[in-house]
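Data first, discussion second: the structure below is written as structure tokens.
Shown here: the complex without one of its protein chains, the others still in place.
Labels A, B and C are assigned to the chains in the order they are written; within every chain, residues are numbered from 1.
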Amino acid sequence: MIVVMKPGASQQQIEHMVERVHQLGLRSQVIVGTERTVIAALGEKRDGAKQSLELGEGVEKVVPILAPYKIASYEVKKEPTVVEALGLRVGGGQLGVIAGPCSVESRGQILELAHLVREAGGHGLRGGAYKPRTSPYSFQGLKEKGLELLAEARAATGLAVVTEVMATEQVALIANYADVLQVGARNMQNYPLLEAVGESGLPVLLKRGPSATMDEFLLAAEYVLKTGNTRVMLCERGIRTFEDHTRFTLPLASVPYLHQTTHLPVVVDPSHGTGKASLVVTMARAAVAAGADGLIVEVHPDPEKALSDGFQALTPAAFRQMMAECHKVAEVVGLKM
Amino acid sequence: MIVVMKPGASQQQIEHMVERVHQLGLRSQVIVGTERTVIAALGEKRDGAKQSLELGEGVEKVVPILAPYKIASYEVKKEPTVVEALGLRVGGGQLGVIAGPCSVESRGQILELAHLVREAGGHGLRGGAYKPRTSPYSFQGLKEKGLELLAEARAATGLAVVTEVMATEQVALIANYADVLQVGARNMQNYPLLEAVGESGLPVLLKRGPSATMDEFLLAAEYVLKTGNTRVMLCERGIRTFEDHTRFTLPLASVPYLHQTTHLPVVVDPSHGTGKASLVVTMARAAVAAGADGLIVEVHPDPEKALSDGFQALTPAAFRQMMAECHKVAEVVGLKM
Amino acid sequence: MIVVMKPGASQQQIEHMVERVHQLGLRSQVIVGTERTVIAALGEKRDGAKQSLELGEGVEKVVPILAPYKIASYEVKKEPTVVEALGLRVGGGQLGVIAGPCSVESRGQILELAHLVREAGGHGLRGGAYKPRTSPYSFQGLKEKGLELLAEARAATGLAVVTEVMATEQVALIANYADVLQVGARNMQNYPLLEAVGESGLPVLLKRGPSATMDEFLLAAEYVLKTGNTRVMLCERGIRTFEDHTRFTLPLASVPYLHQTTHLPVVVDPSHGTGKASLVVTMARAAVAAGADGLIVEVHPDPEKALSDGFQALTPAAFRQMMAECHKVAEVVGLKM
Partner (left out) sequence: MIVVMKPGASQQQIEHMVERVHQLGLRSQVIVGTERTVIAALGEKRDGAKQSLELGEGVEKVVPILAPYKIASYEVKKEPTVVEALGLRVGGGQLGVIAGPCSVESRGQILELAHLVREAGGHGLRGGAYKPRTSPYSFQGLKEKGLELLAEARAATGLAVVTEVMATEQVALIANYADVLQVGARNMQNYPLLEAVGESGLPVLLKRGPSATMDEFLLAAEYVLKTGNTRVMLCERGIRTFEDHTRFTLPLASVPYLHQTTHLPVVVDPSHGTGKASLVVTMARAAVAAGADGLIVEVHPDPEKALSDGFQALTPAAFRQMMAECHKVAEVVGLKM
């Protein structure tokens, strides 16, 4: 950390801060500049110290130097992590495609979609059984019945089941049915939930919160990794900005940025990331060109009649088109799909 | 809802949409404009219909007319809701002040602060026992021991205890000690938690998520209200924007906006809303001038040594100054404090 | 427009609004819903009417139905506009590449880069002669000397010269040297400048302002188009959000969105859009996959010694790599480069 003193800081204030640095178990080095003095605080401590030092008299700000996450860091592990679940492989040059409806609605619907996804070359089946909905008056999912239908669809197609967990008390039940546990964007910083899905030992798809910075996103992953579970996929699903022509803003530069920062694979969700079916195919293509390790998209046999989020679901025909186009792009950027 | 057709929409597409409106149990009225046709869909349905209609062929967009929340709405109840817990009264012209440390750290710390808050004229004591922390390497709170200390501080001072609940499984335990359950910004859309705190029957302080719109905020409150618990305080604590000179951006216009939209009282948190102790007193004053029904602020006997968020905590002297200044502003804007 | 009345609006208020609609030269249609009444205001008026109606007593809000721009609209002209300048062709399936330094620094630098761009297959040469800089203490460009050097580089390579105009009084001079006039992000809503570059008759590259919505962006283009100059390229160069790992957030969904909304071609600037040289090649690839009609990137023979923005400039080797990778992606998405 670098403790930057204010221009007029007194010698006494500087000495007090040096002492504080030592009390925190860190070494110090004082640098006297033309306009102000800064104190380098050296050592491994990552937490609390910064905030504490910031409060010192005469201190203008404290600049952290170390990244706040550890296990997720590319510096700690240079080889990309590959997450596998049945036929789904995400990372290390493998592009996994997860597709399915927003919500499981009926046996017919989920089986039809599972066969579609399978035949078009997908690897995972998404589908919500427990749905977090902005309004308490919206459809909340089929719950355990939905899980049973997902398992039946897996049995019929071999696709890995990816479904969302909303609360710690659901983990054990859902882990009986699912191959991958999804933590939704609203729960990215639900720490007891992160620990519980970590302890399940199952692969985890962690969605970025709509206002999360990269550091916060990686620290959320760190909560899962700290349980010893390293099968974590990061999912970019769009952020909240002032833009109003899309539901969220899909910032694809997070894909190459994360590839330079962490060994964890990155999945992109162009359905939530745009919120408009008419933009999904193109943005899936762009995500692949940006080097995404996976895609997760919504598809519905009849989007107009979907019980949730139909406006962003692809029709079966559009999904097949997406797969064909992404295949071509994957090939030229060196990804296996 | 207003279904706006694209300029070249065919007569057949328009008729199809009229039929869809009827299938959803709504009445229709067709309006033929110079460049395009719109269809008004009339009735009480608030959910699902919009998304479903948006998918129709030839539809450009669907514009909702009704607010998506009900119980929280000012239209449903015109008298302001007053939330009370021991001596804390929030709403209806009463300005309640909740203060205390970010985290309960020790018996000495919390008792000292409780007396300070009491003597300076505060009504509630905040203090985290279970702390949601961005990093898994940060101090996570004293847990049940912290709750016991809060209860002891209440016994000594009569202040209402306000503390955060992070998970449904904590609700029963924390409800034994607390007078108000706080739902943190990270959990604003943790729906099982909202239902669980609602069912506790205790007053709830619901913090706005950093990227939540007003509609999402009120719908989160609606999850609590729907359990029959109407003792809900909304808390504006700042939003995430591009601004980097403060930790969050504190958008005080949400106070008068909410007063025109809902009967629920609005508490402002200038500590998180700015993230800088040097800005808190002034922004507390501004919040009172904006008509806030309550304030929640962080104070610490020695902020430099706080185990969490010391950088935004007021010193005891600054807290007393804040109380004195807010008193004067409250008086001239007609609030009792 | 749809005038939405408040729930308790009186009959008199509704009648007053109907009358206001007629005074504005619009036709009205009243729709009585279960909770409130709305009034459709029909006709072609696009301006002022909305704001005026919003003020009526008993009015809750006014929802516009027509897009506010006209000439730029896809509805007005379905064939894509192709903008040409020397060998640069942007739009209609042609992908134009514009590259060069942030600032023209010396004869040697600009000639070396022009040859590099030419040999790598680029079509336009960018380079600032008049530089808008955030700080008045930063290098402000070589001014007319820079223009002369750009013209010399064009003579040597045949590349089209693209350079920025900062003020109306510069238009005539710069038009003597440049093939395309660039309006920078800071000046997107500098209306006298938009009119002046429009009247020059030269092709215009209009950069999106960092907080501009799509409507505002297209209305800025409309200022140019209204002069009769239809040679306008829209340039997505990133928006300002809370993200701090990139300089701006590059929202590539604007590319397919604009393709569905306007006939004007869309150029992407991954250099400003990320602000990090290490992310530029990947994001250029993603932009092509998103269907961009053009790319504009910064390249420098020795970025470390650039007088401005070196941190986002590609090295010559990286630029060649970008061209090779973008070629492959362009081919599979059907663009000629």
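In the analysis below, contacts are C-beta pairs under 8 Å (C-beta built on N, C-alpha and C of every residue); 3 or more make two chains touch, one makes a residue touch a chain.
As the structure is a computational prediction, the values presented were derived from the model and not from experiment.
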Exercise. Among A:38, A:232 or A:330, which residue is in contact with the omitted chain in the full complex?
Worked result: A:38
Problem set entry | Listed residues B:110, B:290 or B:337, member touching the removed chain | B:290
For this session: Have a look at B:109, B:190 or B:241 and name the one touching the chain we're not showing.
Result: B:241
Exercise. Considering the whole complex, which of C:107, C:145 or C:305 touches the chain not shown?
Worked result: C:305
Problem set entry | Interface with the unshown chain - residue positions in subunit B | 211, 213-214, 239, 241-246, 249-257, 260, 273-274, 276, 278-279, 282-283, 285-291, 325, 328-329, 331-333
Problem set entry | Interface residues of subunit A (partner: the chain not displayed) | 2, 4, 7-8, 29, 31-36, 38, 40, 42-44, 63, 65-66, 75, 240-242, 244
Exercise. So which bits of subunit C touch the chain we can't see?
Worked result: 20, 46-48, 51-52, 54-56, 68-70, 132-139, 166-169, 186-187, 189-193, 209-211, 215-216, 219, 222-223, 226, 239-240, 277, 303-311
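Everything below uses one rule, namely that only the chains that are shown with their structure count from here on.
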Seminar exercise, completed: Averaging each chain's Cα atoms, the one nearest the global Cα mean turns out to be A
Seminar exercise, completed: Whole-Å distance, C-alpha centre of subunit B to that of subunit C, is 38
Exercise. Measuring from the mean C-alpha position of subunit A to the mean C-alpha position of subunit B, what distance in angstrom results?
Worked result: 26
Problem set entry | subunit B, residues touching no fewer than two other chains | 240
